[in-house]
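Got a structure here, written out as structure tokens. Questions coming.
A single protein chain has been omitted from the complex, and every remaining protein chain is retained in its original position.
For clarity, chains are labelled A, B and C in written order, and residue numbers in each chain start from 1.
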Amino acid sequence: MIAQAFDYAAPKTLDEAMTLIAAGAKPLAGGMSLIPMMKLRLAAPEQLVDLARVKDLNYIRESGNQLHIGATATHYAVESSALVRAKCPLLAAAAASIGDVQVRNVGTIGGSVAHADPAADYPAALQALDAQIVIRGAKSERTVSAADFFVDAFTTALETGEIVREIVVPMEDSSTSYQKAPQPASGFALVGVAVRVRKNGDRIASARIGVTGLANKSFRASAAEKALEGTAGTAADVQKAAALVPQGVDANSDLHASADYRKHLASVYAARALTAALS
Amino acid sequence: MATTITKTELLVGKRIRRREDPRLITGTATYVDDIQMPGMHHAIVLRSPHAAAKILSINTRAAEGTPGVVAVFTGKDTKHVGPVPCGASLPGLRVPHHYILATDRVYFVGHPVAVVVATDKYLARDAADKIEVDYDVLKAVADPEKALAVGAPAVHPEWPDNTAFNYHQEGGEVDKAFADAEVVIKQRITSQRLIPTAMETRGVVAEWHAADRQLNLHSSTQIPHLLRSLVAGMLGLEENRVRVITPEVGGGFGSKLNVYAEEALMGFVAMQIGKPVKWIESRRENFLCTIQGRGHVDYYELAAKKDGTILAIKLKIVQDLGAYHQLLTPAIPTLSVLMMPGLYRTKNIRADVVGVFTNCVPTDAYRGAGRPEATHGIERMVDILADELKMDPAEIRLKNFVTPEEFPYPTATGLTYDTGNYAAPLEKALGIVDYKNLLKEQAAARQQGKVMGIGISTYGEICAFGPSPATPAGGWESATVKIEPSGKVTVMTGACPHGQGEETTFAQIAADELGVDIDDVLVIRGDTAIVQYGIGTFGSRATAVGGAALYFALQDLKAKIKKFGGMLLESDDVSYSGGEVICNKTGASKPLSEIAGATYRAMKLPPNTEPGLVATYFWEPPNFTFPFGAHIVITDIDRDTGQVKIRRYVAVDDCGNLINPLIVDGQVHGGVAQGVGQALWEQAVYDDSGQLITGELMDYALPRAHMMPWIESHHTITPTNVNPLGVKGVGEAGTIGASPAVVNSVVDALSPLGVRHIDMPLSPEKIWKLMGGNN
Amino acid sequence: MKISGTYTLPFPRERTFALMQDPEALARAIPGCEGLQHVGPDEYKMKMKMALASLSGAFEGKVRISDSVPPESFRLIVEGSGRIGFMKGEGLLTLAAVEGGTDVSYDGEAQVGGTMAAVGQRLIDGTAKMMIKRFFEKLAAEAAS
Partner (left out) sequence: MKIELTINGKSHSHDVEPRLLLIHYLREAIGLTGPHIGCETSLCGACTVQLDGKAIKSCAMFAVQADGADIVTIEGLAAGGELDPMQVAFWNEHGLQCGFCTPGMIMASKQILDRNPHPSEEEIRHGLEGNLCRCTGYQHIVNAVKAAAATAGK
């Protein structure tokens, strides 16, 4: 219940924050993952840099055909944003299924993405949305696709001294759905599937399926996407595609769900998400 | 919702809102962690990360040198403190010496090894990290059946068979019944270990007044007086020099019906440092070190006739005790044995219990304590029998019930059931769900490939613990009622309510009996310096035993009031009603306030008359009470995922008279939630090395609001004749009725697949596999 | 927890076997290992720093090799303990020559205790897999050396 002592800074500008992070400080966003770990002393950073007061990090705005979400926008802000709900309901749905109300009021998109919990909700949606992660280093910025950002469990493309500054989501006219089987104790996804499909006439022109919880990292179920594209999206098409989602995946196993069951759930929830999106 | 009360109405039987709530809803109640004292220190207990290990050395030097640290104690400092007590006795029971801090060996993960005391809890926590303990890790055993196997690691080296006791009980002619049986069914049924998880963890504040040799112990407990007696013994203090004060208690469910190492340890620390000390259990410690419930592996055999008549039941219980006996650990499975006949007429019962040591935290009383395990088993077996005989589960129950004219009914396990009408709640529940049409609906649903189940449980339980000969520390309860000089009424109960609402129900009883406004009544509990000796709150006993004690104290008090009122009215022919003593001849009256005032001023008392208006009653119940009920659960199972959805939960409970139906409903709801929790989600899982892998709320799934079904709570009322209130007790009923109702429903849903039994918790994956998994 | 799998290393079987018994190569390959110190035949003391997301902790432990049947198989035991808990992994590694290298199959048990076991249940399987993967990747990288 009591963290080890640490130094704390809450700079107002990103430059100040980046200087401290470059010097080894640990960035603190909402702290919904980090602080419980610190209380159990599983994490013991020597210095925290609180990003909450960095003004130009907390925003949700539209620019051209893209949605820009600052790293410290809370899950609640994303979930309740009229803009996100109208232009990218998938992201709002993923945000709304994270943890509980209190956690969503404090937890941030940047923190969650950077933490890369293999069972987090956002990554599935970001994969399906072909989102871009804007990474800020001490001196420069770079942009990485969601597909490349998530490397392994808790492992991302972030290098030492870098933070997630912004999430960029392309907005396009599509049908989406996020379906999740929550673990009953923690609410984390046993499996979560985000889908985005676009039809051209009566054919599926493009399909994107992002999966979380199944393996060590979120991923796009490319084989299933391909199987779906060009079809009419009938129930049979959906079933066929959904069956491909877990294929070849090295699925995780724990006391709440074996690897086999997780794979099965991935198919079931993929089918449900596709059906919901196509209906 | 609560009803509004007009003053002339009787309060017993009314849904009135609780009198304890104003402090709770405003956040102004005082729980143990809310206590602050000048000079108070803080203690952190260092615990073993291993389930079995020898302690080779403990180096506390660095911790002692940490700023703010005033002391570090280890097992060698506390060796002289008496062992953590086991209050249960069984023939041949092996009782390991349970030091309050480990000495040379640890026996379970979480075993206390050292205590750090500092001026600040943050500093104490820092210092605890600096203690170096060198362990020689040994092989552990966490599963009770594995512990019984030849060659298993010995939890206690002196008892290599890991057996703490063997207990046998038998009634009737079991062998003959089995020989005569037309049908015999057998089933292994487990009742998994559960973590009670009171929302408030345990906690203690101890203060030592050396000059007075007085130890004040503020502890979150269900049993203040027993705790006082036992801690005094452990610390070698005179019992009247220990005062236990129970502040607000944030739930117990049996987990605080105990005497824990930390309670004596904080007393020890306070005496050593001469300052108050506070210890508050973390949730992680609560999972590791507070008793757990259940932990049964049961082997049932049931003999019956083809017409469904149950002839005999055999049961072998393998009880996982954990590494030690806590207060009642070995007694819990014997309650399962008592409960074995359930509501059924069978006279032939045989039970064999083997109590097994494992390298886990001890099991002990958790909501229901032994009775849920038995009821779960019996209610499962009756369903399996029904399936075997192709009979309707409701019909087979109705056929075997003890009938109303058979009461008092002596059971094969030596109990005498007080009163009952077992068919009544079942028939009521069947009516509520419209059973006949429900069966048709189910048949139609199955035609459409849907997986729908109907589950019935008809439970009985043993409540109002209990007659003293059957209860380790006395089964009576006490009450004192004082009329203050102003006429206000103070009730002191030896029970120790902690959420059950007796500050309200007892005030209802007192207000009715004395004819006073409920606002004039104050109920006090939980301070051994104020309240007469009492037993405590557990086993659905507070109202059925403590309320009865209150009732008798009130009768004594009313006699005194009448006597004094008669003196003031100068009449021998008086009656007491509506808060007044009335002269039956003249109609003249004196209100209670005036009588009380006169009694205490004592100006006009005849010689040899004792002033004051106080009555104390210690009531010994002649028997337990035996509530019963019927729960019906309708489930729908997701074919794709195995997820169970409870569509409908109907509970018809008969707990005798209801003092406050609003509170009774609350007890039923909460009980059902814990039973549903066991059926569907909860399970303490240990790995082979004795690590609790559901070691935090991250992995131990408690029911949350969105997981619970709506509970339709109904009653039939069959008053008991054991106590004058006619109440039987309701604290555990919901828990006992729920788990078999849910499991029976799910098994029923899967019965077309040939499924006869599933062990709890009914995880979606388990059900998915039974439905064929990937095939 | 059971762990098993197969990883292909790009070396002939003899080289692979030798590499996996080489304390310096092991020290480079075991994730977080800060050095192995020889304490007995086929037994080494190990200092390890584990960092995974925000979880971090120092461990002290040992690495032991037993039942060696060169170049076919051996048993590897790795254990460590620290403030945040302890872990132990034990497994039989079997080497089979295949085209272009050696298949190393492992089959064993992993055990985790202490605080990190309490909160990390859902992560242990994944983490173990990740650490094994990193171990073999680092070994494979020895090709360059």
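Criterion: a residue touches a chain if its C-beta (ideal position, glycine included) is under 8 Å from a C-beta of that chain, and two chains touch if they have at least 3 such contacts.
Owing to the predicted nature of the structure, the values given are computational and were not obtained by experimental measurement.
When the full complex is examined, the chain removed from view is found to touch A, B.
Screening B:G233, B:G251, B:P408 or B:G612 for touch with the missing chain picks out B:G251.
Of C:M50, C:I65, C:V104 or C:V119, it is C:V119 that touches the chain left out of the display. Panel shows subunit A; residues 1-8, 10, 28, 31-32, 35-36, 38-40, 48, 50, 52, 76, 80, 99-103, 105-106, 185-187 of it touch the chain omitted from the view. Interface residues of subunit B facing the missing partner chain: 1-2, 17-18, 20-31, 33-34, 36, 122, 197-201, 248-251, 253, 280, 282-284, 498-501, 662-663, 665-666, 669-674, 696-698, 702-706, 708, 710-711, 734.
By our rule, only the chains that are shown with their structure count from here on.
Once the centre of each chain is set as its mean CA position, subunit A and subunit B turn out to be 44 Å apart.
Chain centres here are Cα means. That of subunit B falls 48 Å from that of subunit C. Rounded to whole angstrom units, the spacing between the C-alpha centres of subunit A and subunit C is 31. Residues of subunit B in contact with two or more other chains: 129, 284, 693-694, 698-699.
Multi-chain contact residues of subunit C (touching two or more other chains) are listed as 83, 115, 118-119, 121-122. For subunit A in complex with subunit C, the residues that touch the partner chain are 26, 33-34, 36-38, 40-45, 115-119, 152-155, 183, 186, 188, 215-216, 250, 252-256. Residues of subunit C that touch subunit A in their complex: 52-57, 83-84, 115-116, 118-127, 129-130, 133. Note for the complex: subunit B touches subunit A at residues 121-122, 125-126, 129, 282, 284, 640-641, 681, 685, 693-694, 697-702, 707, 763-765, 768-769, 773-774.
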